[in-house]
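Up next is subunit A:
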Amino acid sequence: MSDARERILAGIRSSLGRGSVDADAKAQLRARVATHRRNQIPARAMVLDEAGRVDLFVAMAEEVQATVARVPSLASVPEAVAHYLATENLPAELVVAPDQNLDAVPWGVRPLLQIHRGRARAEDKASLTSCHAAIAETGTLMLMSGRHSPTTLNFLPDTHIVVVRRDQVVAAYEDGLDRLRANNAPGKLPRVVNFITGPSRTADIEQHIELGAHGPRRLHIVLVEEPEAMRSVEDDGQRGELAQ
Partner candidate 1 sequence: MLAASRDFMANARAGLANENLQRALGRARTGFPLRRHLAVERLPEFEELREAGRSIKDHTLEYLDFYLEHYESNVVASGGKVHWAGTPAEACAAVLQVCRSVGAKVVTKGKSMVAEEVGLNDFLDANGINPVETDLGEYIIQLRHEPPSHIIAPAIHLVKEQVADTFRAEHRSLDPDRSLVEPRQMCDEARAVLRPRFLAADVGITGANFLVAETGSSIIVTNEGNGDLTQTLPRVHIVMASIEKVVPTLEDAATLLRLLARSATGQEFSSYTTISTGPRRPGDLDGPEQYHVVLLDNGRSALLGGDFQDMLRCIRCAACMNHCPVYSAVGGHAYGWVYPGPMGAVLTPSLIGVEQAGHLPNASTFCGRCESVCPVKIPLPKMMRHWREREYARKLSPPVYRTGLALWAWVARRPALYHALTGLASRVLGWAGGYRGRFRSLPLANGWTKARDMPAPEGRTFHRLWTERSR
Partner candidate 2 sequence: MRVALFVTCLVDLFRPTVGFAAVKLLEEAGCTVEVPRAQTCCGQPAYNSGDRADAKAIAMQVFDAFAGYDHVVAPSGSCAGMLRLHYPELFADDPVNLARAQALAPHSWELSSFLVDVCGIEKVTAQWDRVVTYHDACSGLRELGIKSQPRQLLASVAGLRLKELPGAEVCCGFGGTFCVKYPEISDKMVTDKEADIVATGAEAVLSGDLGCLLNIAGKLFRHGRRIEVRHIAEVLAGVTADVAPIGLPRSG
């Protein structure tokens, strides 16, 4: 296997008509990587004002068949969720991410809603997670995997509900990437970062778009308007766990 490695690298160098990259060039290339400069950001994603960002996020998310409910505070989440499930004629059952940000959600106000916390099981029909950021540019949710946020919650159940707080809405993907780096030690990304834009879909049969190919058929976003509703528990919590 290392033989193949040497062959391939040697082949690259030979084709490019040179030997290995010299020390100076390597230093420059490393610097380029370490700086990870942003390339051009579209004007649409340079909406600076928070209200504008939030409105853009909602509009773009709805365009791709996500549904959005705007609620005043975390305390309103159980009612919003119960209402949504009932409207969609879905059972009042939910698997909720073991995310500290969601600990403060008062599920007790909706006792008929059956909640369990953890990763998704095959039989779970609906899940609820928080997210890492919400990207206004294309109505995209950014979720990280972790002990508080098993990835299976995003893909296995038919219905995925995501709680987004207002101050998590950023303008461009690069803003989300900045957050990602800020919340994780260098070289310690989570196993997976999911960018989710609307529910699962396919157009593989006669170009007909059908929702719910393998992933969730429904993506419902509960946007919590109250700022600092779930103040960075995840952020500090994650950071605290990582070796510095």
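A quick word on the picks: all candidates are chains of the complex that A comes from, given by their letters.
Keep this in mind: a contact is a pair of C-beta atoms (placed from the backbone, for glycine too) under 8 Å apart; a residue touches a chain by one contact, two chains touch by 3 or more; residues count from 1.
Please read these numbers as outputs of a predicted model, since none were measured by experiment.
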item: Pick from 1 or 2, the complex member that touches subunit A; value: 1
item: Subunit A residues within the candidate 1 interface of the complex; value: 1-2, 4-5, 7-9, 11-13, 15-17, 20-21, 25-26, 29-30, 32-33, 36-40, 42-44, 60, 63-64, 98, 118-119, 122, 138-140, 145-147, 150-152, 154-156, 173-174, 177, 180, 187, 189-208, 210, 212-216, 241
